[in-house]
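Yeah, one chain of the complex is gone here, protein chain that is, but the others are all in their spots.
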Amino acid sequence: MSADFLYGIEVIINGLMAGVLYALVALGFVLIFKASGIFNYAQGVMALFAALTLVGIMEGQVPFAHLLNAIFGTDIHHFGWEVPALLAIFLTVLVMVAFAWAVQHFVFRHLVGQEPIILFMATIGLAYFLEGVGDLMWGSDIKTIALGLPQGGSFWVEDMTASLGGDDFYGFFIDKLDMVATVVAIVLVISLIAFAQYTKQGRAMRAVADDHQAALSVGISLNYIWVLVWSLAGIVAMVAGIMWGAKSGVQFSLSLIALKALPVLMLGGFTSIPGAIVGGLIIGVGEKLFEYTIGAPFLGGATENWFAYMLALIFLVFRPQGLFGERIIERV
Amino acid sequence: MLYREAGDFKTSYEADNQTFPIAFDRYRYWVVLAVAFLVIPFMINDYWANAIFVPFLIYAIAAIGLNILTGYCGQVSLGTGGFMAVGAYACYKLMTAFPDTSIVIHIVLAGGITAAVGTAFGLPSLRIKGFYLAVATLAAQFFLVWLFNKVSWFYNYSASGQINAPERFVAGFAVTGPNTAPAAQYLICLVFLTLCALIARNLTRGTIGRSWMAIRDMDIAAEIIGVNPLKAKLTAFAVSSFFIGISGALFFAVYLGAVEVGEAFGIQKSFLVLFMIIIGGLGSIFGSLAGAAFLILFPVAWKVLAVDLLGWPTDLVVHQQFMLIGALIMFFLIKEPHGLAQLWRLAKEKLRLWPFPY
Partner (left out) sequence: MLDQTTVTADGRTIGGVLMDMRGITLRFGGVEAIKDISFDIREGEIRAIIGPNGAGKSSMLNVISGFYHPQDGEVWFRGERRPAMKPYQVARLGIARTFQNIALFEGMTVLDNIMTGRLTQMKSGMLAQAIWRGKAEKEEVANREKVEQIIDFLEIQAIRKTPVGRLPYGLKKRVELARALAAEPKLLLLDEPMAGMNVEEKEDMSRFILDVNDEFGTTIALIEHDMGVVMDISDRVVVMDYGRKIGDGTPDEVRGNQEVIDAYLGVAHD
């Protein structure tokens, strides 16, 4: 096998790994969209916020320290302790649940029955709000997550695969972190599906996703379910935030990377968890391959900025219902 | 003078169709125009022009443009920043390629070029609806910014990758370049805004405006009663992009003078203009102006209050602005989805009956 071909395969493998992370963010979208019809633009910012919170708690930062200092003229920054990772994750989950409750209680409870596009714009407002709050709470400098996740290329994979090619090929370069992310994502998806299938709350969730009014009429509290899905989406966001954050630092661009989940959803459909995963993988592989074969050599590179959106756009023109959606019969 | 419609009888359909059916509104409109054209230019200084008036005028044009597409025709776009970039770069290329032609013509042509690009990106709207389309317009945003970044022809192969506006004159006054007087900056933007608002008003009150709104309210019914959806949507994209292109050209040539595409026309611009029309009022020309004024004034006012008076650090205030704007958007969508324009309308309705509301 020629080295070029093998490098192509390496690009595909790395694309799949990136795709897993896109799928992870997209999963949060699907959860909320299925249950409430809200297209949650803020999902990316939720990932950023969760990661910021996690780092802040671990490092023992005082929330809103800058604001407090500015108002009261004090000079506090840290509590002076460090919180162990697992406890910090647990506390972050609590924060995300509180956030879910607040979002439902203060915003979307008042927007029930509005048009989807109004809800969408409200989530853009929510994204701005949350970004401002996140920065106010924890400061806006780039942070690193010290969870002890493995970093760097895996020599083991490199050594094992080096023999595949000739002398120009040194084995596949695969980031250990990506491998961890893939495993975590698979575990997360399986547990979500198990939750939806086998628990009482999960059944209620699916009932709400199917038909709001029917669910109401059998005594399911919509409010409760919505807080539940926002909490789950918050937890998924936290996982995505940890993975992305470990990869490229916890910073504002995290919320933009998460924007890539939108074209993923357009390919996979907004309501399908398998769709989100397949869509994520297609986008991940597609943009890496495009950059490798066409973008970098012919177009000056950085085509990853727009490739996903263009792909989704062109795809939708030919198949407006997405990959797995059924054909829509319009009625008058 | 009382704010009344009683006794102000309309005897022709022309009179009934006018923009301000109540006499008092008409007088106020002329007063505002007179102050804007005859008083402010003599009082304006560098700070007021750069911090408030010029950005307000330019964003107001962009907001009118987006409002036509989103507020009147119901097609949400997140590509405003990208389309403003098209206007800016088209204007730059025209300015440097035809240095002897008037800048006014360049700006209008830049609008035309943006209209063509916008129409091309509007084509998918025939098949894609709602937030699917909103996400699809992100393709325009990211692709266009990337394009102007990567293809050095667009910035005339300059080493910095920036574009710089050369000095140009209108009626003997410099309107671009480093020697531009604040009043000249202000006036050229004001003229463009006035014309754009007038055109937008005329288009939205006639046949074409009604076919946009019909598509917005119920696209299937609109098509069955005779609206050609292709034509309605594409004209909305074209007109909207025309205005946005003009605002992009002014933003670059008159306001900033030098532009780096990712910084000046990033996705944040798209959101800013979208927020303007949400706060101001979807489907209202006046709302576009009100929203632009609000979102220009609000950060300035907050900064004056927090940084200058309270002495807080600047970055803190920026974060607060983010938070407050986000909160305001949600507040408006919950309490008053029709924005400032609707608040204004309600106030006027109260005033019409004041002081005897029953």
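For clarity, chains are labelled A and B in written order, and residue numbers in each chain start from 1.
By definition in this document, a contact is a pair of C-beta atoms (placed from the backbone, for glycine too) under 8 Å apart; a residue touches a chain by one contact, two chains touch by 3 or more.
What you are looking at is a predicted structure, and each value in this text was computed from that prediction instead of being measured.
S.K.: For the chain not shown, which residue from B:K129, B:R210 or B:R352 touches it across the whole complex?
M.R.: The one listed residue touching the chain not shown is B:R210.
S.K.: Looking at B:I105, B:A221 or B:L310, which residue reaches the missing chain?
M.R.: Among B:I105, B:A221 or B:L310, only B:A221 touches the chain that is not shown.
S.K.: Of the residues listed, B:T235, B:S270 or B:Q321, which one is in contact with the missing chain?
M.R.: B:T235
S.K.: Thinking of the whole complex, not just what is shown, which of B:I199, B:V307 or B:L324 touches the missing chain?
M.R.: Here the residue in touch with the unshown chain is B:I199.
S.K.: I need the residue numbers on chain B that touch the omitted chain, in ascending order.
M.R.: Residue positions of chain B that touch the missing chain: 12-14, 17, 199, 202-203, 205-208, 210-211, 213-214, 216-218, 220-229, 235, 239, 283.
Methods note: only the chains that are shown with their structure count from here on.
S.K.: Report the inter-centroid distance (CA atoms only) between chain A and chain B in whole Å.
M.R.: So the centroids are 33 Å from each other.
S.K.: Taking the touch rule as given, give the residues of chain A at its contact with chain B in the complex, in rising order.
M.R.: 39, 66-67, 70, 107, 110-111, 114, 116-118, 120-122, 124-133, 135-136, 140, 256, 259, 262-263, 265-266, 299-303, 305-306, 309-310, 312-313, 316-317, 320, 330, 332
S.K.: Given the complex with chain A, which residues does chain B contribute to the contact?
M.R.: 74, 76, 123-124, 127-132, 134-136, 138-139, 141-143, 145-146, 149-151, 220-221, 224, 267, 271, 274-275, 278, 310-313, 315-316, 319-330, 333-334, 337
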